[in-house]
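Every protein chain of the complex appears in place save one, which is left out.
Up next is chain A:
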Amino acid sequence: MDELPSEVDLLIIGTGFIESIISAAASRIGKSVLHLDPNDYYGNQWGSFNLQALLDYNPDPSEPCDFRNKSFSLKNFHYEWLMEDQKEDLLKNSRKFNIDLTPKLHYCRGDFVQLLITSNIARYSEFRSVTRILTWLNGQLELVPCSRSDVFASQKVSVVEKRVLMKLLTSLDDILDSENTHNFKKFLESRKLSDNLVTYVMAMAGATEHTSLGEGVKSVKRFLDSLGRFGKTPYLFSMYGSGEIAQAFCRLSAVFGGIYALNQQNLISLDSEDNRITSLTTTKQQIRAQNYVTSLEQCSEKFLRPVKINNYISRAILITNKSILPSEQEQLSFLIYPEGTERIINVFELGSLTGTCPKNYYLVHLTSKQVTTPQEDFKGALGNLFSGSDQPQIIFSCYFSIPETSDLDFENVPENLFLCPGPDNDLDYNSSIQKAREIFEKMYPDLEFLPRAPDPEEIIIGD
């Protein structure tokens, strides 16, 4: 096999979402990029796995080395078969699963979709719209109306309320200036909306009882702004799982000359001198670069002080045998489940049309800020959604915690080393793209971030 190049402009370690965007952006403007990953799969904690690969997933490889930082690996990883008799059938269909460690949605009019389009990366990916939004109210699932017509068609919203709500929604911009109350829910209640309506609007905002007015209004606005572009809701999901997205950026990087090597077990150290990284040493060679980018997970402890992780994201992955709210056509559901007063559990229920699970099964992702352990954090919700005789049954469940690293700061990081945090708890990728852009701009000020890639259609050869 060839040797890796010994000198490049940018050396990247880790193929997570943020690293992959930086890679594409750098290759795109003509920088030579070498992109390595000690793992034999793309995506780090943003990756997708088939079922067998998920079972084989080992978040804590026994030998720590300079490129496996245990502080940042997944914690509490545990899976269980609740219906053993289905195991064989599911494992036979293992390949039909694309199970995200970090599933995300995209706002139809959000920055990310915009970036996909302007940079022409959209051509690598397909999306499905979320077909319905649900919330949990008074012990049952409720459809959240997603458009003016939905609101007006809803039996559960009175005519008077409809008027109040429309007025409210059309005047969101003014509200921020004119209202004194600082709590979003209190504000909604003060507008004499019924419990139902308050719950719907809270769901649109993904708000808890503690969400501030500013945050709440901003989120509702985002929700409403993304309506009416693709499908019936403001959200898109990536076909074959969110892990496709990081790969799409890697492909773009490669098309523009980026060199890729996964499964790099022979990395020894990043060497530094005078607060600069000078080279990467592998068992075979030394590689020099002007700049270095690594994921936290794959960065040596010596560059990361202090390490203090305060927050974790609780995750659960379930395979079930039917939808939480069966309907004639397969639905892609996003359930906003308020748990207590402080926490929202985001639940994605994905059917086979998303390319993430086989027919006749559903893949359910639960994500929430961690309070105790993933098992405990989701116990109430799972009890409500999956225990009745007419409710879906859980065939398989997998739990883990993702360290929340998006707001960590480190001291004395070498000046040409840029650190990429892992996944955050947001619904979408916005903050992560922001992070990638910031790092890009620090390395290459004044250069364009992901300009449009030429269209292959522009080089059509006919006969």
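By definition in this document, contacts are C-beta pairs under 8 Å (C-beta built on N, C-alpha and C of every residue); 3 or more make two chains touch, one makes a residue touch a chain; residues count from 1.
Everything below uses one rule, namely that contacts and distances are computed from a predicted model.
Its UniProt record calls the unshown chain "Ras-related protein Rab-30", which is the correct pick from "Ras-related protein Rab-30", "Beta-sandwich domain of Sec23/24", "serine C-palmitoyltransferase" or "General transcription factor IIH subunit 3". Listed residues A:Val113, A:Met204, A:Leu267 or A:Met443: the one in touch with the omitted chain is A:Val113. From the set A:Thr131, A:Thr211, A:Ser272 or A:Ser401, the residue in touch with the chain omitted from the display is A:Thr131, counting the whole complex. The missing chain, though absent from the display, is touched by one residue of A:Gly231, A:Pro358, A:Pro374 or A:Pro423; that residue is A:Gly231. Within the set A:Ile268, A:Leu353 or A:Val413, the residue that contacts the chain not displayed is A:Leu353.
The omitted chain makes contact with chain A at the following residues, 1-2, 4, 42, 95, 113, 116-117, 122-129, 131, 228-232, 236, 239-240, 244, 247-248, 250-251, 254-257, 259-263, 332, 353, 453-454, 456-457, 459-463.
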